[in-house]
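Questions regarding the structure given below will be posed in turn.
Missing here is one protein chain; the remaining ones are kept as they sit in the complex.
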């Protein structure tokens, strides 16, 4: 394997889906929120992405079975809107920045072919003051305002590192629109509360009702 | 030298050999187990692999003679099965992950041409609770079960870093089968006991008898 | 994005402009001095440069809007001389030195096409002894002397790291001339005083008068 490689098992039928992504990272907020979203929507896996810039290791599951680090793509058809969802147990190694740019570019090519034009990236923000607060950064002032009206606080003057930030920045260069939603977390361990807050906020913002008991 | 380079001195005659590899690493368990295997089987060296992604240094032996870091390949014909064995005094530098993927890919190409379809990678696991325990992770549930029945404990929920993990993961992507055997070790220094335990377990699992006095 | 990419919005009319650059870095002296220069000259932005060797993050401004790390180019027409100015909120990641050489090379190609033949790079120097001192290093003894006569101290026997040094060194290899002006700073936080000192010195050296109240 000398370049990124998509393995697609089926072709989902989606109508202008929203592309939502969350990876392992700060407080694992992104990955936790995405897993709640997949469960809530009954999303089905349809593709995997492997890359030689992922860490040189193998991941072993609870049954002792090995798999290479990869990203997974899921599709979900909902009443309000369709979702194309990406998650994964890894990110490219910190040393290979160019590889990360190229990988995110290939992912955007992939989701644009599936007719995504709106992107939501989910991560954690190292902010401990307010409980369960969700922060938003956006590709336009209009979008920032729209999500603030729905209850998010403005994430201003900072950097959003890794795929959570890079994917949104590169999407904006392509004239796509989107937001980054960051759950406030101490980040010391996997923060299920922060992940749930971001998931619930996203569902509310997009017009889906989530019951507390999920 | 701008890419990996195999130097093969002879062509071994092997019948569907098992590919076994162990490199320097945690507690040097892999390298120690492989050296015991080479000695036990009377395996003969037949090829070397050099790569510009190995460390930029020279290794000096006890007689003051220099050689470049490299992997060595050995062949052994045994009653129960043939072996193609790889060991070495190095691994690619941590910063060049893509190079590691490509190097492991070239090694799998090489051993597939020698008709290997089963792979055993050996390393150390930083587990100090149980003495001399051998852990197994596998490419399939059937294999994990088979090696557990022979006495290995299940290595579950974790990562196996470096060539020990990567080679097994990439092998699985090619529909090869295999296991990773990890010797529990504190890893502070070269752990001959853990290396011997893994070697003995592997021989037993494959039907070869090893006397304690080796 | 797999290579550096210039996005030019207009073509400035400049007569043999001086190329002045300052980036974020030690004490942020370079960036502060450049912002003063842009304000003083009424310089207009005309191009941006994006690169996959910039950090894999997105930068969020005070209004919560995301943009990719990039360099910005400005043009200014002044009585004494024209300026082509470059600044930015980033530098290539430390790990990718070759990318930094290539990026600086592409920038020099770009500014040479705009007929720049003299280059001024601005940064901070970790020197705390003298207040508001400006140091100079140059591509020739004649230039070093000329700027020392105008009040700079000689920066001798050391390294100037990052684009501030690399751009001047690569310019010299192309037989371009130039100087590096370093503002003495403790570098602990953004040093507006040091930035202003370098800006004022540069304007005086080039024959422009700056009033203290700027």
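Side notes on the structure shown:
In this document, chain identifiers A, B and C correspond to the written order of the chains, with residue numbering beginning at 1 in each.
Please note the rule applied: a contact is a pair of C-beta atoms (placed from the backbone, for glycine too) under 8 Å apart; a residue touches a chain by one contact, two chains touch by 3 or more.
The shown structure was predicted, so the numbers you read here are calculated from the model rather than taken from an experiment.
Within the full complex, the chain left out of the display is in contact with B, C.
From the set C:62, C:156 or C:175, the residue in touch with the chain omitted from the display is C:156, counting the whole complex. For the chain missing from the display, the contacting residue among B:56, B:79 or B:149 is B:56, taking the whole complex into account.
The residue from A:48, A:72 or A:95 that touches the chain not shown here is A:95. In the full complex, the hidden chain is touched by chain C at residues 92, 95, 97-98, 100-102, 104-105, 136-141, 144, 154-163, 165-166, 168-170, 172-173, 180.
Mapped onto chain B, the interface with the missing chain covers residues 1-2, 50, 52-68, 92-93, 95-96, 99.
Just so we're on the same page, only the chains that are shown with their structure count from here on.
Other chains, considered apart from chain A, cluster as B | C (clusters defined by touching). Among the remaining chains, the Cα-based centre furthest from that of chain C is the centre of B. For the pair chain B and chain C, the CA-based superposition corresponds to a rotation of 180 degrees in steps of 5.
At the interface between chain A and chain C, two copies of one sequence, fewer than half of the residue numbers in use are shared by both copies. A summary of chain positions shows that the Cα centroid lying nearest the centre of all protein Cα atoms is that of chain A. Averaged C-alpha coordinates put the centre of chain A at 37 Å from the centre of chain C. In this assembly, the C-alpha centroid of chain B lies 52 Å from the C-alpha centroid of chain C. Shared interface positions of chain A, defined as residues touching 2 or more other chains, are 92, 95-96.
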